[in-house]
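One protein chain omitted, others in place.
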Amino acid sequence: MADERESLSPVKIGLGVLWPVCWTGLPIKLVFAVLILAMGMAQFEGRLGIAFLMLLTSPVTVFAVPTITMGLESHLGEGVGIPLLFLISIPIDIWAFGVVGRTFFLENLRKEPPDGLGLTLWWKSALAGALFLPMLWFTVSTVTETAISTSRSLVEMESLRHVFGTGLPVAERISIELALWGTVASVVLIALLLIGVSLIGWIIRGTAEAAQPATENYQRLITRWDLMRVPADQGLMLTAVTGAGVVLSLLFWAVLPVTTTHPHECCKKPDVKAQPMFKPLDTLNKNEQQIAQMTAQLAMLEQQKAEAESEKDKGKRKAQTGKDAASSAVKKP
Amino acid sequence: MQPKLKSRVRCADREIGEVTKVVVDPLSHEISHIVVSMNGSGERQVAMGHVQSVTESLVELRVPSSEILVLPPFKRDDYVTTHEVEISHLEEKIHVTPGEVLVPYPELEKNVKRRTFFMNFTNVITFLIGLPLAYPIMRYLMKPMYAPFDNAWLKVGNIGKIKEDDIGVQFEYKKKVKEVYMPEYEIEKNVWVVKATSALLDKVYQGKDLEFRDATGTALWTNKKEIPFVAFSGKCPHLGCGFKWRKHKVLGRVFLCPCHLSIFDASGKVLDGPAPRPLDVLPVRVSVGGDLEIIEMEFKAGTKSQVRII
Partner (left out) sequence: MEQSSIPGAQSTATEKVIAFLDDRVGLKQMQAKMLNEPVPGGSRWAYVFGSVLLFLFLMQALTGILLMFYYVPTADHAYASTQYIIHEVDYGWFLLGYHFWGSSAMAVCVIAHMSQVFLWGAYKKPRELLWIVGLALFGIVIGFGFTGYLLPWDQRAYWATTVGVEILDKTPVLGDFMARFLKGGPTPGQMTLSRFFVIHVMILPAALMGLAGLHLFLFRVAGPAGPFRGTSDEIKAKTDYFFPRQIWKDIVGMAAVFATICALAFWEPVVLLEEATPDPGDYHPEPEWYFLFYFQLLRLKIFSGEFGQLLGAVALPVAFMVLLVALPFIDKDPERNIFKRPIALVSWIVVMVTMLLFTVAAVINREFLD
């Protein structure tokens, strides 16, 4: 590596900076992504992979995303959370470019990093991405579409002339088609990506040319960028990070849905009917009314019973005399 | 100071060699012998008792060399090195190597502030990984612990069953229970109902209507002090046993719990025994047709204050 620094190609420079920058910012961006997903501010459906990649490479995609999603009509997903995430990633990426840029300048380019390196590298890369990536997206999608239809007709043509009377079996057909257009699309994608990366490398080299050479020996340079990662005021930094983490955790607890957002048929929650207001006075009055009613009913029943009894008595006496008459009639032989 | 390996050994009369080995007692962890080279004529094991003084490079013995020479030759096979046997803390007590064996710090590790920063930062991140999980896990585990009350009215029987005033009448009923995803099953429960005269009602309610509130504090039901039917929970407030209505030799007709012999009168007041509070009164209502209904409640056993659990 030491003797390669003179001949570092733009691709190597571009890759050597972009790769760490993207991964450095990712853990912090992920924290906000999780919060936004928990709040339901973003839905991705099938495009989660692409969305993840675009967020990961936000140093170059941040201004390309609007063009790609609107101009080329390729939606990443729904929700206000997506542009919000990209907005949040801007300061994160500027910081990441600063750290990685200074490391790379010292170790690989042997140059003194100028002030504001993070910001400079960021806006230049974002601009380059904004111009280059929509072109890449358009090219790769066109090539892929063409490759898919070409390989499909190729395979169908093949299957007509094939030994199997009914054409190639499904699994083989899919694999061959996929291999054909997959290779073409991958080659084009990788080539364009390499061009893009070297573009970034060329930008970085341009920035480095104006910088002062770093004169220390290798060990000193390594130690410098290593210690650069230790903040001047550790207590402050750690307290701030812990505090921010606690606040975000509390927010997370507040927004986390208690039950699943994708319920199953089996367990649909019944519509909660609003409970009728409980009015104690009304109930008491109702009770009193009921009691009064019941007492009245009771009185009526008793009256009825008394009447019925007297009727029965009358009836009984009649029956008794009747019975007596009957029995006496029977008894008299 | 402990004798150092390779230091010279001198007897009262002359030098006899150097220390080639040191023997340690495995129990006391102390040096018991040194082994002297005897300048090539066979090593000898010399007890520390013979040692007069020890310096960094010299061990002086208090006996003449002739005494050492007559000792039997040193038998190496009777010994093992400290690497071949497990004796705890032995290495900490033994300092017989002259000088030290050192390994340099890597350049990047020489900065103490750097080490402490990354150590603390690691602890912070570990804490922040665990923290978001703490609350959801707690709520998850606590889900069935404080299940809301089921305040449904349950019919337990008809007041026609009660023939006499001021006596305990047991009403047995079946309660349907469904625990989460388990199939529904029935349990048998009972309450004791008393058709109370106004004197007894006074003793139960003490002149005040009995209000029942739910968990949020909203009023659920009120037992009016004029309604003559009082329903007591079938579980004794001491430890939850089912109690009976019996005739007591001295106290007359009472509720008696067979488990620990708590005795309550017809108003539920504790007459004797370990019960910490009177019998628990349940919300009760009687329908027009005479059906007796209660809201099923259970209370924590063994406490002076009434704490509802079901």
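Labels A and B are assigned to the chains in the order they are written; within every chain, residues are numbered from 1.
Basically, a residue touches a chain if its C-beta (ideal position, glycine included) is under 8 Å from a C-beta of that chain, and two chains touch if they have at least 3 such contacts.
Because the structure is predicted, anything quoted here is derived from the model rather than measured.
Participant: So which of B:Arg14, B:Lys75 or B:Lys143 would be touching the chain we can't see?
Facilitator: Of the listed residues, the one touching the omitted chain is B:Lys143.
Participant: Among A:Pro66, A:Pro91, A:Gly116 or A:Pro169, which residue is in touch with the absent chain?
Facilitator: Only one of A:Pro66, A:Pro91, A:Gly116 or A:Pro169 touches the chain omitted from view, namely A:Pro169.
Participant: State which residues belonging to chain B touch the missing partner chain.
Facilitator: On the chain B side, contact with the omitted chain comes from 89, 92, 106-109, 115-116, 118-122, 125-126, 128-129, 132, 136-137, 139-143, 180-182.
Participant: Mind listing the chain A residues that contact the chain we can't see here?
Facilitator: That gives, for chain A, the contact residues 1-2, 23, 26-27, 30-31, 33-34, 37-38, 44, 48, 169-172, 174-175, 178-179, 182, 218-219, 222, 226, 256-264, 266-267, 269.
Convention: only the chains that are shown with their structure count from here on.
Participant: Just curious, how far off is chain B from chain A if you go by their C-alpha centres, in Å?
Facilitator: The mean C-alpha positions of chain A and chain B differ by 40 Å.
Participant: Would you mind writing out the residues of chain A in touch with chain B in their complex?
Facilitator: Counting only chain A, the residues touching chain B are 219, 222-223, 226-227, 230-231, 234, 238, 241-242, 245-246, 249, 252-253, 256, 258, 278, 280, 283-284, 287, 294.
Participant: Using the touch definition up top, name the residues of chain B that touch chain A in the complex.
Facilitator: Answer in residue numbers: 107-108, 111, 113-114, 116-118, 120-121, 124, 127-128, 131-132, 135-136, 139, 218-219, 222, 224, 288.
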